[in-house]
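A single protein chain has been omitted from the complex, and every remaining protein chain is retained in its original position.
Each chain gets a letter, A and B, in the order it is written, and its residues are counted from 1.
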Amino acid sequence: MSDSLAVLKGDNNISLTVNGESISERVPVRRNLADFLRLDLGLTGTHVGCEHGVCGACTVRLDDKIVRSCLILAIQADGKRVDTIEGLSDDGHLEDLQAAFHARNGLQCGFCTPGILLTAAELIETHPDADREKIREFLSGNYCRCTGYHAIVDAIESVVHSRQKKRAI
Amino acid sequence: MSSHSENRWVLDRPNSYIGRSVPRPNAKRLLEGRGHFVDDIVLPRMLNVVFVRSPYAHARILSIDTTAAQSYPGIVAVVTGAQLAERHEPWVGVLKHLQGIVSPPQYAMAVEKACWQGEAVVAILAKTRAEGEDAAESVQIRWQELPVVADAKTALDPDTPVIHDSLENNLCWERNFAAGDVDQAFETAAVVVEETFDIGRHTGVTVEPRSIVADYQPGEGKLTVYQSTQAPHMMQNVFAKHLGMNEGDVRVVTKDVGGSFGIKVHVYADEFAAVALSKMFQRPVKFIADRLESFVTDIHAREHLVKARMGVSKDGKIQALEFDDLTGIGPYSMYPRTSGIEANQIVNLTGGAYRIENYKAATKVVFQNKNVMCQYRAVGHPVACLIAEGLIDEAARQLQMDPVDIRRTNLYPDDSYPCKSITGMAFENLSHIQSLDKLIDMMDYDSLRQEQSELRKQGIYRGIGLATFIEVTNPSPMFYGVGGAAISAQDGCTLRLDAKGNVFCATGVTEQGQGTETVIAQIVATSVGVAMENVRVITGDTEVTPYGGGTWASRGCGIAGEAAGQAGRVLRENILDVAGVILQTESTALDIQNGNIVDGADGDVLTTLEEVARVAYYRPDTFPEDFQSELVVTRHYVPRDYPFAFTNGIQASYLEVDNETGLIKLLKHWCVEDCGTIINPQLVDEQIRGGIVQGLGAALFEHCIYDAEGQLQNGTMADYLVPMATELPDIDCAHVVSMTRSSELGAKGAGEAGTAGAPAAVMNALNDALTPFNARVTAVPLTPQKILEALGTLSP
Partner (left out) sequence: MKAAAFNYMQPKTVDEALGCLEQLGSDATILAGGQSLMASLNMRLSNPAVLIDINAIDELNGISVVEGRLRIGAMTRLAELEYSPLVSQHAPLITMVMPHIAHPAIRNRGTIGGSIAFADPAAELPACLVALNGQVVAQGPNGERRIVATEFFQDLFETALTDNELLTAIEIPMANENQRFGFRELARRHGDYAMVGLCASSDWSSDNLTELRLAYFNVGPRPVLAEQTASDICRIWPQVRNEMSLDQLESELDPADDLNASSAMRVHLAKVLTRRVIEEWLS
């Protein structure tokens, strides 16, 4: 075995980019990314709903792809780029989705909303012509208890249409 | 000031927000992930509590050894149930108006024995949750397993062990009601349909789990509790009472709540333990129920076995309705609302949409060694609806009558009101027939029947199911207060004109995402005469808001909204008094519109609110000596003339069932609902939709499955099936408006209607689809397994 391969125990240093900012923190090996964002960085917009990877409330972007932050160790994010709801809000990435959700009331309690917005953003990026069925299918891993999804589908559909219109111009 | 209304002043206001689908101002922060949920709170020296929970449904605690746990890193203290019991008074979940209800005292953690799998037994206070869980594994508990009562059907058998030594048997409560002569009516009925409805217990699964941070501050002897709850004042009372504190020294703060649906309106033993521990150790304690804990401790609901029958004439007129209900709750009746209310509602409300003259209902509420059970959205209505709507559809089938026609024959005609149901429910004004007509039109019923018939020939089986329902909203003290509960049915609103002309509003109801704050702001802005942007609504702080009931039983708009409207009118008058003095005019000749003081006749702007406030606050020396401005107004409201403001509605489900696999595809759902005046149409429709989906989940997927040893078999998000986006149809909503005269606003409530009717609509649609096979399913959830058994493909 290579002598240079370290065994990490206890707390370890990690360096990563979070919402465009360089972060260096010391974290327990076992701490997952969701807890790291919430406890160590105070970014509480990423919510913990189950810790099984099922509800989607903890969804963040890791190197530009949506993932369940409860199923990733913070140390696995070392050297990577994480974007959370706060960062993607502030840089305008979610602007049209947020406006559509607001107008259509595509949220009630707001607990699932960050995960839903990030998922919706990836949906429209990967499937720019998604229809309602595709929207529901892509969202099938995000649990919302308040809305029953209809308003969410409406909101996302309206963004699909408005982006289609912009592309057509 | 009387609230009775021939006078609907608020609805005639200019620039009114009433009836406008205004987007929610407080949604913006939620969209940015900048909400304020309890788990976001971090306080200095805060500890996390981890509970060691009973792995057994029923077991005596012989000994607890916490020495190993105490030496784990990050552990500050380990406390047993017996130790904590010395620090608080137990509670008993009974109310006087449920005659004969019994329940033994319950402590925050199990003391002598654990009575359900998941009951908290030992509390570990740790720096982090992870460290607490590490230590939890080393707590040594010696248990003596006791026989488990896990079947409601045998809970009252003589040889079934009695769970509580202090009680004679496992009966929590029973109620028998009879009116008319059912036996005679059944004898002469042309058709008698009998059915057994077996509803599986299910639960709320709020995305934000139960969350609490208790902060006892020794310097002041004051307790502040940040809690994800629906009823902060009720909790304030409970914490003070059971911790032996002065209520004035207890403050409950509720900010953003990630879904509640009734789950978070109850007193939970583990949450109370967290509060007691904060007081004991004099530092902040946080408890967040994780998802695994939630499934075994969040209240379950709706476990009912109902044997029912309905007698109808050859014309389809209901002659009699009778049922026997058995419901298995947990080992304790929940506090302070009791676990008897759901059964009580079922007795009161089954068949309530129909004129019935012979009615007999019996219910037995029995203790079990399973998780506790209590009120969850629509409380009892979904079961009541399943019974009545299931029976009436079967009667229609046997009479070869269309389900629409049989309902039309039996629904209260729209000119029946006011009247009372056979169980004494007072109806002010409902619109069953108008709603039915609207629904049939909206869904194009005849075309769907046509489509169903054609597809049947191709071996494709679709079904249409209807469900009419009534729904309790705006409850008076008849619901809880008369039983001795410290639960307020009244509510209040305080309005204050600030120095810059903004209106600050504090209300006793709370927000969990339904839009309470928005709707109140709409009413205040309308009644005072300002733009909504200039109204700030504060909820959920017992230190700041008027004493109120919180949000439950769909009371927010109808009760707190009325208080807000009345407060707004009076504030407006007071402001105009000041304006009148400043402008040297009669205040009655003035109005407030758009934040300006205007001429009441022609709307000319005379001055601004900001100017009025400036003079009142900074230059009162310019007023006549006998004039004092009063720019803070509080008004309270409670419905007085009706115990509940009943609403009505009707839903329809259109689905397709695969007769080879038993899988159901929900194609579409409709709801026509009448909640009186609608303040914000979009928010009301979204409440209907969200409520419907909870009902759809219950109809097809959700079931807390226990084995004979009282072990929950499916307590994870992977195994307990909640409805997700692909399983659900679009939902069309429409309304009829029958305003209540109990208030100026005329608004009833809307939050629970969707859940009341959805399961019955789906069950009826399924059974309609299965008609060619002569198969029926009346066990909910309607699973593929049950459907294949009903079809005879599988043997049960």
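Quick note on the criterion: contacts are C-beta pairs under 8 Å (C-beta built on N, C-alpha and C of every residue); 3 or more make two chains touch, one makes a residue touch a chain.
Note that the structure is a prediction, hence the values are computed from the model and not measured.
The missing chain, though absent from the display, is touched by one residue of A:Leu41, A:Cys70 or A:Ile124; that residue is A:Cys70.
Check B:Arg24, B:His58, B:His88 or B:Arg129 against the missing chain and you find that the one touching it is B:Arg129.
Within the full complex, the residue among A:Asn19, A:Thr84, A:Gln98 or A:Thr119 touching the omitted chain is A:Thr119.
Interface with the hidden chain, as seen from chain B, comprises residues 128-130, 133-134, 137, 290, 292, 660-661, 663, 701, 705, 713-714, 716, 718-719, 721, 723-724, 726-727, 783-785, 788, 793-795. Touch with the hidden chain on the side of chain A covers residues 1-2, 5-9, 28-30, 32, 35, 51-53, 56, 59, 65-68, 70-73, 75-76, 119, 122-123, 137-138, 140-142.
Definition applied: only the chains that are shown with their structure count from here on.
Of all the residues in chain B, the ones that touch chain A in their complex are 23-24, 27-28, 30-35, 37, 39-40, 42, 128, 130, 204-209, 256-261, 290-291, 512-515, 682-683, 686, 689-694, 696, 716-718, 722-726, 728, 730-731. Across the complex, chain B is touched by residues 28, 30-31, 38-39, 42-52, 54-55, 57, 84-86, 89-90, 94, 98, 101-105, 107-114, 117, 132, 135-137, 139-153 of chain A.
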